[in-house]
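One protein chain is absent from this view; the other protein chains keep their places.
A, B and C label the chains in the order they appear, each numbered from 1.
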Amino acid sequence: MLAGYLGAAALWYACVAWVPLESFRRLPDPVAVVTEWLSPQPTYGISIFTEAYYKHILYSTWRASAAFAAATLLGVPLGVCIGWSRSFSGFASALLGMLRPVPPLAWVPLAILIFAGSEAAVIFVTFLVAFFATTLNTAVGVKSIDPDFFRAAACLGASRMDILLDVVLPGALPNIFTGLQIAMGAAWFSLAAGEMIAAQYGLGFLIMEAYNLIQFPTIVIAMATLGLLGYLSSALIRVLGNRLMRWREQSLGFAA
Amino acid sequence: MSGALSIRGVGKTYDPEGASVEALRDCSFEVRAEEFVAIVGPSGCGKSTLLNAIAGFDTVTAGQITLDGRLLAQPGLAPKPGPDRVVVFQHGALFPWKTVLENVTYGPLRQKALSREAARAKALELLRASGGLDSTAASYPAQLSSGMQRRVEIVRALMNDPPLLLLDEPFRAMDGFSKATMHQHLLDLHRRYRKTIVFITHDLDEAIYLADTVVVMTTRPGTVKEIIRVGLGRPRVPQMLYSRDYAELKRSAAQSVHEEARRAFERGEREQA
Amino acid sequence: MAAVSVSGVSKRYAKDVLEDVSFELEAAALTVLMGPSGCGKTTLACMLAGYIAPDAGRLALEGRPITEAGPDRIMVFQETALWHWMTVLDNVMFGPRASGTMGPAQARKKALELLERFGLRDFKDRYPGQLSGGMRRRVELAQAMINNPKLMILDEPFRGLDVMTRELMQEYYLKIFAENRMTTLFITSELEEALVVGERVLVLDGTPARIAHSIEVDLPYPRTPEVLASERYLDIKKRLMAALYLPEQQTAQGET
Partner (left out) sequence: MKRLNWRGAVSIAAFILLWTLLARLKAPGFAEIPDPAEVSRAFWSKYLPSAAYWRSWAVSFERVGYGFILSQLLGIPLGLLLGTRRLFHEIVFPVVELLRPIPPLAWVPLSILFWPTAELSIVFITFIGPFFIIVINVHDAVRGIRKEHLWLARSLGASPVRIFRRIILPSVVPAIAVGMTLGIAVAWNVVIAAEMIASDAGLGRLTWEGYVSHTGTTVIIGMISIGLAGYLSTLIVTYVEKRMMPWQR
């Protein structure tokens, strides 16, 4: 594991430092990036000690979580309806099918026109991406539940509401969490792009600004931070999922 | 004394996209209260279709099914499953996300038939009587062996005191040894709780060893080919498996069941071609 | 001289599975191996096929120690292992082509002969996914037989098939066995099946497991309904049931 990281860093350093190619020379080398990232007085104003760094992080995180929360609150119930009732699915899946091929980032210009400021536009696009992922995976989750569970519940006198709470939701949970993981990844993905195109703050914006002002180490710092936040948020969802779905552990010692 | 099931002239025709398939035609037999009846037939003979009609998962297009005089199925009647005839499913249907206790008390609690404490007490008692399963009350189904899961599912059914218990090839996926244990367990439950049992299987040996009456079905469209009274006496013990009567019963039944099996097998191969 | 000899074989995974297992398979005989699930039957089969090495003891085929997999010992797995991306014909031809014992034309001719005998001639260009369970098993038998193995290892081959198809497949294998008399180890957990196909039944029992019983099944082939209702048969069945189930039977609640 460590060998891999050291090897990669060494390779990166070697390329930047010695390879005569012009394009390699322009790239920031790892040492410069790390020293900038950790220095109390960073030459370009962005390091773990500077307040601006955390402001960008805060903006990005707030936007991502707002979009993600909206996508979950809207996407899961809609996904359950699509998965559980054929007639509702008839209405919704055609509409979703029509809108889905349009890449989320293509919505940015339209979103900025509709939502006056860029703030709402970026959040809308990030929401859209996460919404599609959550809704579709929830619907697949509900459809994949073994029909015997519905029948067993009906035999035991469960009402439709009981079946929703005792069969549909818990049964679809594994797929819902897969959807949430994908949604979180996609949210960060489109957030970064949205910020690069249309925002005043946020890590995506920071990357573009650093590029325009030729502050190369800051570009890499912002990229690494985005990657880290993406990884951490997915891990958070995984942990939440395992806690909610403790029943999925394999058999403990009882021989089959 | 309840649990008398009567199947009169039952027929079922599916028409997916117009190509009408007749699964059951004029199927009739009676199941006396507290009797153990096995339904045997090759795959595709309509065993599951009949079970779905009795359980209320699907309609019938002809005939009538009644339980203790109450109408269960009839053309035009909306099917409604209920705790008076609970199904134990082939691949098991314990809710994986609920503990054993939550699974078993699910029925009475949903029907508000028992208070939480009464349901819990009854559940633990029934689980203890099913091979000391009360110790697994807090475990999740995934942590149990297939044999134990099967017994918990039967307890979940018994918790509703159903006059009729419907078993859909419950031991099909089990290995020979667990199956032998489950046979004894099921016979023991039938003796102790005096429930009428309708047991679907494609395994003739299992049907003869367990049942009082074996209903042999024809291949599609399924109807009753033969009704065999099993005179092995009760309680059934494994020693009967190598008794002369058992061997004779099996030989005569095997002949008619094999005919259907061969026809179904040929049709299966033809459909593959 | 015994075709296969197994002496003092032991194997442990998390806990001991097999301890000091010894038995011999007579040449040209169909020996059944029975035992509760999880007692190590499949492990023994994998050792004979050369996929797993024992922790102690020796396995030999015709005097030569078994150290690795080879076409002289073919195992048919419980879950069909046909390569679903190859046609039936390619699956059957794979052996001779891979071991280089036959050229393409000769392998094809032999494969077509075998498929003809197995009644699968007009399914040769089909894919395994398009066949029924029984037909897939017949393809697997052809795939193994084309290499004229010295030892056939069948690991619960007909489990999961409905009883009707299973009985037809048993008849099927016995017909092939009558023609070639290749030494066979037939693993099953079904008592009826053991008595329909076997000439001798080995019973694995205990944890860790060892060979607890060896019962001769001297009944004529084919095992017609008359044979299966004869006194001789009922007596053998009684002895086998005593060997298999006696410990469980006293305490009907015992969990295997």
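Following the convention adopted for this analysis, a contact is a pair of C-beta atoms (placed from the backbone, for glycine too) under 8 Å apart; a residue touches a chain by one contact, two chains touch by 3 or more.
All values derive from a computational prediction rather than experimental measurement.
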Contact set of the excluded chain (shown chains only): A, C
Given A:A183, A:I197 or A:I237, the one touching the chain that is not displayed: A:I197
Sole contact to the chain not displayed, among A:I46, A:V108, A:A152 or A:A199: A:V108
From A:L74, A:A224 or A:M245, residue that would touch the chain that is not displayed: A:A224
Touch residues of chain C, complete complex, unshown partner: 46, 49-51, 68-71, 73-75, 77, 79, 81, 83-86, 94-95, 98-100, 127-129, 147
Residues of chain A (touch criterion as defined above) contacting the omitted chain: 1, 3-5, 7-8, 22-24, 26-27, 87, 89-95, 97-98, 101-110, 112-116, 185, 188-193, 196-197, 204, 207-208, 210-211, 216, 219-220, 222-224, 226-228, 230-231, 234
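Definition applied: only the chains that are shown with their structure count from here on.
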Distance from chain B to chain A - Cα centre to Cα centre, in angstrom: 48
Between chain A and chain C, centroid-to-centroid distance (C-alpha), Å: 51
Chain A: positions in contact with at least two other chains: 255-256
For chain B, residues contacting two or more additional chains: 145, 148
Of all residues in chain B, those that touch chain A in their complex: 55-57, 81-83, 85-87, 89, 91-93, 95-98, 106-107, 110-111, 139-146, 148, 156-157, 160
Residues of chain C touching chain B in the complex: 34, 36-37, 122-123, 130-132, 134-135, 156, 159-160, 162-165, 167-168, 188-193, 225-226, 228-229, 233-235, 237-238, 241, 244-245, 248-249, 252-256
Touching residues on chain B, where the partner in the complex is chain C: 42-43, 131-132, 145, 147-148, 173, 175-178, 180-181, 184-185, 188, 202-205, 238-239, 241-244, 247-248, 250-251, 254-255, 257-258, 261-262, 264-265, 268-269, 272-273
